[in-house]
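A quick write-up on the structure given underneath.
Apart from one protein chain that is not included, each protein chain of the complex appears where it belongs.
The block that comes next holds chain A.
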């Protein structure tokens, strides 16, 4: 009986010890994440300028790039703190923040070059690792959620660029988002958060289509659509 006591006692003290270690690690992770998250908020604010000031876009991108470097340093700290096999155990701490960064990075790259940032590119900017095997990496689902968030932001940008008198931008956005939409249709979703987020993409697409349509029936689209404009006027 005494023997049994001791075994049970040891089981629990060992368990408590590992729980304590886990709590300590979580605290470290939380602190790093708080810091890195505040950089992401700052970047979001910086990039808001795109909705009302065309000239501000390029400088905003430059500033965002600098902030991404700060974020990368923060993620390097996370990488050091989290044991390489336990990425998914603690993932909840940085999941949303990472999704926001994916959105911010892909938005910046789109504004800079008009192209879609690949998983590899975003991972390079943020954590410098793509594959699961490499320990701390950029999870593919987080990257995809980031792209979906990008589409929402672009649908807003389509509306606002028309207000600003830029009738070219909505077409560019429409083409890009339609292509992403076609891409997302290639994926087999489980019934998870990614699926729910994807289901909301159609509203963004609809909004952008309506903007392009409004421009088109009023003959406001740049050159290629001139044949339609003759009737309109």
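Here is the rule we use: a contact is a pair of C-beta atoms (placed from the backbone, for glycine too) under 8 Å apart; a residue touches a chain by one contact, two chains touch by 3 or more; residues count from 1.
FYI, contacts and distances are computed from a predicted model.
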Identity of the absent chain, which is to be given by its UniProt protein name, from "ATP synthase subunit epsilon, mitochondrial", "Translin-associated protein X", "Elongation factor 1 alpha-like protein" or "Poly(A)-specific ribonuclease PARN isoform 1": "Translin-associated protein X"
Absent chain, residues of chain A that touch it: 1, 3-5, 7-12, 14-16, 18-20, 22-23, 85-89, 91, 115-116, 118-119, 132-133, 140-141, 144, 174-175, 178-180, 182-184, 186-190, 205, 209-210, 212-213, 216-217, 228, 231
